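Here the complex is missing a single protein chain, while all its other protein chains stay put.
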Amino acid sequence: MKKKDLLKADLLKTKVEHVSLDTFNPVPLIEAMDKMAFQARNTARAAQIYEMMLKEKDCAVILCLAGSLVSAGLKKVIVQLLENDMVDAIVSTGANIVDQDFFEGLGFRHWQGTPFVDDNVLRELHIDRIYDTFIDEDELRACDDTCKKIADSLDPRPYSSREFIREMGSWLARKGKNKESIVLRAFEKDVPIFCPAFSDCSAGFGLVEHQYRNGLVGKPTMSLDSAKDFLELTRIKMDVKETGLFMIGGGVPKNFAQDIVVAADILGVDVGMHKYAVQITVADERDGALSGSTLKEASSWGKVSTTFEQMVYGEATVFFPLIAGYAYHKKAQKGRKPRRFAQMLELSPAARG
Amino acid sequence: MKKKDLLKADLLKTKVEHVSLDTFNPVPLIEAMDKMAFQARNTARAAQIYEMMLKEKDCAVILCLAGSLVSAGLKKVIVQLLENDMVDAIVSTGANIVDQDFFEGLGFRHWQGTPFVDDNVLRELHIDRIYDTFIDEDELRACDDTCKKIADSLDPRPYSSREFIREMGSWLARKGKNKESIVLRAFEKDVPIFCPAFSDCSAGFGLVEHQYRNGLVGKPTMSLDSAKDFLELTRIKMDVKETGLFMIGGGVPKNFAQDIVVAADILGVDVGMHKYAVQITVADERDGALSGSTLKEASSWGKVSTTFEQMVYGEATVFFPLIAGYAYHKKAQKGRKPRRFAQMLELSPAARG
Amino acid sequence: MKKKDLLKADLLKTKVEHVSLDTFNPVPLIEAMDKMAFQARNTARAAQIYEMMLKEKDCAVILCLAGSLVSAGLKKVIVQLLENDMVDAIVSTGANIVDQDFFEGLGFRHWQGTPFVDDNVLRELHIDRIYDTFIDEDELRACDDTCKKIADSLDPRPYSSREFIREMGSWLARKGKNKESIVLRAFEKDVPIFCPAFSDCSAGFGLVEHQYRNGLVGKPTMSLDSAKDFLELTRIKMDVKETGLFMIGGGVPKNFAQDIVVAADILGVDVGMHKYAVQITVADERDGALSGSTLKEASSWGKVSTTFEQMVYGEATVFFPLIAGYAYHKKAQKGRKPRRFAQMLELSPAARG
Partner (left out) sequence: MKKKDLLKADLLKTKVEHVSLDTFNPVPLIEAMDKMAFQARNTARAAQIYEMMLKEKDCAVILCLAGSLVSAGLKKVIVQLLENDMVDAIVSTGANIVDQDFFEGLGFRHWQGTPFVDDNVLRELHIDRIYDTFIDEDELRACDDTCKKIADSLDPRPYSSREFIREMGSWLARKGKNKESIVLRAFEKDVPIFCPAFSDCSAGFGLVEHQYRNGLVGKPTMSLDSAKDFLELTRIKMDVKETGLFMIGGGVPKNFAQDIVVAADILGVDVGMHKYAVQITVADERDGALSGSTLKEASSWGKVSTTFEQMVYGEATVFFPLIAGYAYHKKAQKGRKPRRFAQMLELSPAARG
């Protein structure tokens, strides 16, 4: 092995392992936090609201994912929420779904690293850094390439990100090397996954190459229709009585999931606001940006009801397992039935475009 | 006038006015800040780097916009950068371009409000809040509807957001009521605007209605191809020798614009990293999310060179005018020619899909 | 009861309860977090470092407290650390020790409130607010007054804050109404408590009145000698082989405790840097202020060794119980002996001034 390869192997040595909700029971801690102040109390209230939305009959739970969650060891929590029917639809950044989850489904891993390192050295070694986590860039290219292959195999028409991600799930079911996967489990459970900015990830690289190479030889190509994403998610809102949002981070997933209330209204369908809403974030409201905007502010827009909403100011690797684990160990999922929204969307003629 | 209307009129009384780079000259202040510490020094260095990217021959400047910038009074700064050939392409959230700039182009305005208010009262009055700014929701619906009309007028094929925004510019040129508009000026100057998550804004509402209504009667519809966005922006990177990023906020625009270096590489074209990069943000790197990730981290991914990069930790309404104004008053734009990338993209056969 | 009293009673209804380390066992969660990323991994490493400093023979642990910790429900955790010999000296803001802990020792309580309230109404009702917590201002005045009484009972000479707080402990031992108290337990365990900015709290009000009233009639008064505080804490550093810092928040306690390494050096005594250091904070390093400055930066000053240091970016109500609870349930305190530094300081002639 060359010196460079040795160094690379040395840096990519300790795997990121995914925390499991079965490992710990946060219920006693959360119950104590409920009687305290600041973020402890906010966390407890958020956990209770997530429990409430799960226990309410006819309430669909939409999980929003932003930030580097899967690479940070939160994949299994999301897989467990899927397996236990604790989430009915997912809206995510592309990175979590493709670069991180699908990537691991292909058999690759994330590595424990450090922020105290020379990024120029990492680049030379083809190591990508996410704060204190390392990724093998060569493996990411293999992930991009798999997305291109999937695109090449599809009919040349507009797809919602959900449809494409479903194809990724099908691919993993057939050829995946790591069965603990959000994309795979969602495929099996018919839970739709939306990435409203889907070109902004590894899939985007695959699709760009698909369109470019086929464009050069005049072949028709598939396309990504983000308006279709919006219409499909709005259909879910129109299909259920109540909805609750469990948002990890802000960004496009937060805005997109909140907006479907307004979209349904524009389509002339009278739906209620999101009845429940919880957001874990470190963003600040004082810069006026969406990620840190309060759920109370969202209420002025007619998107979220203020009765059961809670912002939690904290970082997801710590707060997401606590809140999800509380509902899980309180067995809020008991008796909950899978909604299989993906089936509904597949059958909807308008959704097929 | 009813009591409710009176109250609404009272809340929507004081307009947000847009700051002009002609009002003040920050050069002496920035030069003094260069000799200080912390964010003063970072701001000065960022201003110098923006000046450098403008002065370098054969360097295209990509402006990335995230956060509520136009509603906050920053529209004119962006318009002035367009008018003075200080930006060659824009990557933005949809909100800035459609809900805020196009919205004002239709003759509507943003209003000075306050965060210390009951959001339930605002909702009753159809007033939307962005921190300390108010918007008339009824006017926003008119904006959504205009987007639907534009969609209805187009051929039923996949469009990049850039193509659609160009149509919006054309609309404003013909029917706009406020000529001080980013969308309009970019249309006139052939500066392409990309919104990679384009359904996540007022245009999304219009397009959802377009697809839904036409779908109900079996008519073919247009679609939004975000992969095409990615390919088009990558073409720009492949077309020029050097690039510089001037990023206001993080989110999808930051990631998307950084990624084109990798995309070009995947298409087999050897382009350099972004030579210059500046980001104004209040996000933190310690949660591992993209918005606050350092430009040094981006260098490990091979996207940004570390020689001329600077993070500025501050809120855009204060820091964007200072940095843009420095380059403007130093006349960094002198002799710079418009690149008219939009023309190049219109002519590119592959980009037409 | 008058309407005003009724309203006040309604707002002061739900007590803040203090979380107990016996309620939950965070060890499995922390062990899982150690294999993740971002703040999860940082939290795990901080917990391990706190465990290490407890297990090291001849290492004294200094606990630094800033922020509103006691009012937020963290009193019992600190009491439990005292009871289990898991802390050998405390450096704190005055608010935690006097306004909050001593205050509760007098029989008063903190109340669960909300930040969404009109502060002018609260002021009318004599209710003080700390974010989402309420305090009865009339009870706080009784606390101030008790401090004045203690001051009146003392010899008119300069006191370190430690000496005065010891008198407060003695008072609680005799007249306290709530035995679960940091001040009382530290008194019993001979653990010194320092408040380097001691006039900046309820005690300050008492002492100002003591000096003012006695001054008016020409009587000599006691005084607060913060230089003596510094000398006493430095003596502790000179007395032990190794030291570890467990810092909750930043501010004066952080700076003060770090500085004793330099102070010992100035007194000509060769002591090592703090061998272990952990800080929980939400402050940011990018503004150059002390609270968010990294422990690596402290190493340039010769105060903290970089081998076993960890910053944790999080809010104390959640992170302090997790980190303290980890060491507690791992029984790091087993075999650890009380150091009774207060006795050493009482006997030291120079410390007596």
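Brief remarks on what is shown
Order of writing sets the labels: A, B and C. Residues in every chain begin at 1.
Rule of thumb we're sticking to: a residue touches a chain if its C-beta (ideal position, glycine included) is under 8 Å from a C-beta of that chain, and two chains touch if they have at least 3 such contacts.
Bear in mind that the values here come from a model prediction, so they are computed numbers and not experimental data.
Contact with the undisplayed chain is limited, among B:43, B:146, B:202 or B:243, to B:43. Note that of B:9, B:32 or B:238, the residue touching the chain absent from this view is B:32. Checked against the full complex, the candidates C:80, C:146 or C:226 give a single residue touching the omitted chain, namely C:226. Listed by residue number, the positions of chain B touching the unshown chain are 15-20, 23-24, 26, 28-29, 31-33, 35-41, 43, 68, 71-74, 110, 112, 130-133, 313-319, 321-322. By the touch criterion stated above, the residues of chain C touching the omitted chain are 66-68, 71-72, 93, 95, 115, 119-120, 122-123, 127-133, 137, 141, 144, 158, 196-200, 204-205, 207-212, 215-216, 221, 223-231, 234, 249, 251-252, 255-256, 259, 262-263, 266-267, 282-291, 293, 296-297, 299-302, 306, 315-316, 349-350, 353.
Contact residues of chain A toward the unshown chain are 37-39, 284, 286-288, 313.
Please note the rule applied: only the chains that are shown with their structure count from here on.
Summary of the copy comparison: rotating chain A onto chain B for the best CA superposition needs 180 degrees, to the nearest 5. The most central chain, judged by C-alpha centres against the centre of all protein C-alpha atoms, is A. Although chain B and chain C carry the same sequence, what matters here is overlap: shared residue numbers make up over half of all numbers found at their interface. Centres computed as Cα averages put chain A at a distance of 25 Å from chain B. Centroids built from CA atoms put chain C at 47 Å from chain B.
For chain B, residues that reach two or more other chains under the stated contact definition are 284, 286-288.
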